[in-house]
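Of the protein chains in this complex, all but one are displayed in their positions.
Entry: chain A
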Amino acid sequence: MLAVVETKPASVEAKPVLRVEGLKAYYQMNYFGVRREVRAVDDISLTIKRNEIYGIAGESSSGKSSLIKTIAGAITPPLRVVEGSVKFDFGGKELDVYAERPAMKAARWKHLSYVMQGSMNVLNPVRKVKHAFHDFAFKHMGLSEQDFRARVESHLQRIGLDPRVLEAYPHQLSGGMRQRLTIGLATVCEPEFIIADEPTTALDVLVQQDVLALIKEVQQRLGSSIIFVTHDMTVHAAIADRIGIVYAGRLVEEGPTIDVFERPQHPYTAHLIASLPRIGDTKKRIALPGKPPNLADPPSGCRFHPRCPLAIDKCTRENPPLVPRQTGRVACWRAGEVEAA
């Protein structure tokens, strides 16, 4: 077949594939002279290495979706980038998402692709699946119609789908098959970077593990990097190499998955992990008091302090910086003082 196996030079391997520096993206609204600003992404810096699955965890309205939209360059007003930069490194060529729009457009799908949450929203319900592949990938592959079809078929076979699904309409397929298809769509061009937004949330429990195994398998085969967003900590436990915890638009902790689960440094992370129910354990789980902060009017100092069991006076006044600690980074004045439950 035509599958091209690319070998990357060693010097390229060492450089991170994505560098986000001091990124601030706000929803800025101006209705009838009333200005409103929602700081959904507030001063986030992170790097993602080659061949890595980076998980972003956080509750809804924590800004995790705004963050990945900003990284993908897929933002529309009122969400605007106020400060900072997002830079990709595709095969040694640096690409600034917000400075080089045309180059970014060319890189989409070939180098950077997405797996989205509702598979039904991605696949057009009145067109056969083969048209979706054609629409998304054909112009990026530079192949003839025939070769393209052969390539898509062999790709589908590798992700465990019968090539006959190309002739089907989306509603004729099960939820698990559709989610496989969206993964197939995102990986057919063998991109270096994949953004996955809650890819398993809408799936039945029995299919979830298979889809996760598929994502991991494709990632290992292609050597791509994946940024993976979900609020389900057990999914992060299963496939993420590193986790970043987002709270109220800020990155509060980041580190290798196993370390974050075993020795959480931030009280919010510790709570997230301690509150997970386990079969075989009925010990009472304590729910976090209070409510998620309003990003239009966030609390002063550390944004977690109104709900934090360890909050001290300093937390209400000064915002803790994200500093290296042990194997990761953490933003907390009392980092490491939490006892992991």
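Going forward, a residue touches a chain if its C-beta (ideal position, glycine included) is under 8 Å from a C-beta of that chain, and two chains touch if they have at least 3 such contacts; residues count from 1.
Please note the rule applied: contacts and distances are computed from a predicted model.
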Can you match the unshown chain of the complex to its UniProt protein name from these: "ABC transporter ATP-binding protein", "Sarcosine oxidase, delta subunit family", "ATP-dependent DNA helicase RecQ" or "Protocatechuate 4,5-dioxygenase beta chain"?
"ABC transporter ATP-binding protein"
Contact with the hidden chain (one of A:P16, A:P78, A:G223 or A:P292)
A:P292
Had the left-out chain been drawn, it would touch chain A at residues 59-61, 157-158, 160, 204-206, 208-210, 212-214, 216-217, 231-235, 237-239, 257-258, 261, 271-273, 275-280, 282, 284-288, 291-292
